[in-house]
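Structure record follows, encoded as structure tokens.
Our next item is chain A:
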Amino acid sequence: ADLKFKPGEDAKFNWQSFEDFKKGHDLKGQTLTIFGPWRGEDETLFRAVYAYFSEATGVEVKYSSSENYEQQIVIDTQAGSPPDVAILPQPGLIADLASKGYLTPLGDETQKWLLDNYAAGQSWVDLSTFKGKDGNAALYAFPYKIDVKSLVWYVPENFEDAGYDVPKTMEDLKALTEQIVADGGTPWCIGLGSGGATGWPATDWVEDLMLRTQSPETYDKWVKNEIPFNDAAVVGAIDEFGWFAKNDKFVDGGAAAVASTDFRDSPKGLFASPPKCYLHHQASFIPSFFPEGTVVGEDADFFYMPPYASKPELGNPVLGAGTLAMITRDTPASRAFIEFLKTPIAHEVWMAQSSFLTPFKGANKEAYANGPMKKQGEILLDSTTFRFDGSDLMPGKIGAGAFWTGMIDFVGGKSAPDVAEGIQKAWDAIK
Partner candidate 1 sequence: MTGLVLKDIRKSYGAVDVIHGIDLDIKQGEFIVFVGPSGCGKSTLLRMIAGLEEITGGDMLIDGERVNDVPPSKRGIAMVFQSYALYPHMTVYDNMAFGMRIAGESKEEIDRRVRAAADILQLTTYLDRLPKALSGGQRQRVAIGRAICRNPKVFLFDEPLSNLDAALRVATRIEIAKLNEQMADTTMIYVTHDQVEAMTLADRIVVLSAGRIEQVGAPLELYERPANLFVARFIGSPAMNVIPAKITSAGAATALELTGGRTVTVDIATAASEVGKVASFGVRPEDLQISTGDDFLFAGTVSIVEALGEVTLLYIEGLVPGEPIIAKIPGILDVKRGDTIRFTADRAKLHLFNAAGQSYRGL
Partner candidate 2 sequence: MIATSRSPLIIVVHLSVLLLVAFWTLPTAGLLISSLRDKDQLAVSGWWTALSTSSQNLTGRAASPEAQVEKDGKFVIAGNLIEGGTSKVSAFGVRPMQPTAFEVGTTADIGDGQTLTVNEDGSYEIVSPTRIEGTRGQRIFYTASVPPRFTLDNYREVLNAEGIGASFINSLTVAIPATIIPILVAAFCAYALAWMPFPGRAILIAVIVGLLVVPLQMSLIPLLKLYNGVGAFFGVPAKTYVGIWLAHMGFGLPLAVYLLRNYMAGLPREIMESARVDGASDFDIFVKIILPLSFPALASFAIFQFLWTWNDLLVAMVFLGTGNNELVLTGRLVNLLGSRGGNWEILTASAFITIIVPLIVFFSLQRYLVRGLLAGSVKGG
């Protein structure tokens, strides 16, 4: 196969791991079907990665994806024709698959590996552990390719021009927000629109603010509904989001525009002339929606969504999301693929291309394709707490339903306690 980076050629890659893996696995003639969420550009990047797997093992990989991959994987597993390996971004969906017995546990060894090799390893193990059909918890998934969500994007030149500094604390961020308004500008671009998924960007806000106002344990309880949705802690976080989003002066277009502006369109305000806003809270993927030719790190940059100075005990929490690989059909090839994901090379090859972050400490940071990627990677590695996107962990009806809708209602004018109560009710209904 065509390998993007010739083995042995570039020192930033850990070629040794590739050679070692190659020695341990010879599965010539076997095939491996992978079903994943990546399409378009991401798919090309991923193909470059698994080319190394094929090269090493001789396994022919068939990758496919689908716009309706959630639906597709449900149908395929239910009907009994699953792929060998599925890679999914939704822990909730994975939990369901696990509980219906469609997944194969990855074993203690893998669990240990994660604990040892991933930054904030326990967070990842917790994330990937689900209850199986038998009711016993086990590690079913392997996190691979992470997105950092706790990022605020801005245009450095605009900051320079206006004389603003990157805020280091949440208090500073709020002050900056007010400052911009005072200067006659609009600080934020917030867009929640996403067709059928409208509302999800708001959940990221709330989760980020949860992690900054509450302990990770509270966050976990919230996600599992061990504290009700309308708990004061949650309502507080929602209101905190409201402080930004429900103020006509703070957001481009006013509060009314928040719900209906497409999240893909909203960062464009940063680059308008005159700028429609100065700040945009969004995950690491967003540069693909910046105007063509925008160079991250120069034309646009990001900073870590700062924590409250008043709550030092919470440290530097990072909200993120990511995809998890799991074995849906236990074959030597699929086992080998999980093993492959444990090699640095599996991470470095993608790191060297772009848009890939990993908490894998064994992967060479220098392999990141550019500065901003590296910076994000460092945020991930430096995190004291890593929490997965809460809405993805909640049951689908909540995390991809009531929570979204609730947020829309919230920016539309409903009060935080009302909204939270409504979501809790929905949650009660599915128990």
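On how the list was made: all candidates are chains of the complex that A comes from, given by their letters.
We adopt the following convention: a residue touches a chain if its C-beta (ideal position, glycine included) is under 8 Å from a C-beta of that chain, and two chains touch if they have at least 3 such contacts; residues count from 1.
Quantities reported herein were computed from a predicted structural model and do not represent experimental measurements.
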- Item | Interface partner of chain A in the complex, by touch - 1 or 2 | 2
- Note on the structure: Interface with candidate 2, chain A side, in the complex: residues 33, 35, 37-43, 62, 64-68, 71-72, 74-76, 78-81, 157-158, 161-162, 183-185, 262, 264-265, 268, 271-275, 285, 288-289, 291-292, 298
